[in-house]
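One structure is given below, represented as structure tokens, and several questions about it will come after.
Heads up, one of the protein chains got dropped from this complex, but the rest are sitting where they should.
Coming up: chain A.
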Amino acid sequence: MSNTSARESIFARLHSARSAGLPYAPVPEKWEPAPIEDKKARVARFVELMTAMRSEVYQVKGDEWVGKLQEILAERGLKNLVYGPGTEIAKKLESAWKGKKDVGAELVPWKNDVEEFRDELFAADAGITTTMGGVAESAAMILWPSPQEPRLLSLVPPVHFAVVKADRIWTSFAEAIRELDWSAKAPTNALLISGPSKTADIELILQFGVHGPTDLIVFVVE
């Protein structure tokens, strides 16, 4: 439903407000935290701040994260892990699970539209996603959900595993916006995620896992 008359009268008022004369407004200055040049320091800052927000962070080399993942799944008795087929990490997951009967957790590919997968997704124990990288000063990961890796994968399962490449950790959100050419390339839904779902709506007491994941487990991969 488009209400043309409402639109016209709103714009008429906005334009006449302008003809009343504009107050002086300077061109906005830029604001950006000073870049942390040293990569090691940048990664360390990311890990420090993410951990402070109750994310569990593991720094690993190469494909070590797969083993660590299986260890955690078994330790916590998680029964299944949803992933998006066709991504970089998907191949590693599939080959790690192949022939290995004693992993415990079942590896579940998200293949269909959510309409056919919704109930299974809401019943899942854990999900795993890739990321576009991380932002050290904001203590956040950048997620650009894709057809392979839908947006609800990082939200609905109570445990969210995420893989962040250490050389894609930037100092600030502003820097990441430039480096990723964000304005032009961002997908339908883009996200910054800084920890597990939380609330302080009862007496301002911080509690985790109100709607989304209760646990966020991050692998920072060198």
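Here, a contact is a pair of C-beta atoms (placed from the backbone, for glycine too) under 8 Å apart; a residue touches a chain by one contact, two chains touch by 3 or more; residues count from 1.
Keep in mind that, in the parts below, contacts and distances are computed from a predicted model.
Undergrad: Match the chain absent from this complex view to the correct UniProt protein name in "Ectoine/hydroxyectoine ABC transporter permease subunit EhuD", "Pyruvate dehydrogenase E1 component beta subunit", "TIGR02677 family protein" or "Iron-sulfur cluster-binding protein".
TA: Of the names offered in "Ectoine/hydroxyectoine ABC transporter permease subunit EhuD", "Pyruvate dehydrogenase E1 component beta subunit", "TIGR02677 family protein" or "Iron-sulfur cluster-binding protein", the absent chain's UniProt record gives "Iron-sulfur cluster-binding protein".
Undergrad: Which residue from A:Ile36, A:Leu49, A:Ile72 or A:Ala90 sits in contact with the chain not drawn here?
TA: A:Leu49
Undergrad: State which residues belonging to chain A touch the missing partner chain.
TA: Residues 1-3, 6-7, 9-11, 13-18, 20-23, 25-32, 49, 53, 110, 112-114, 117-119, 122, 137-140, 146-147, 150-152, 155-156, 172-174, 177, 182-183, 186-205, 207, 209-213 of chain A touch the chain that is not shown.
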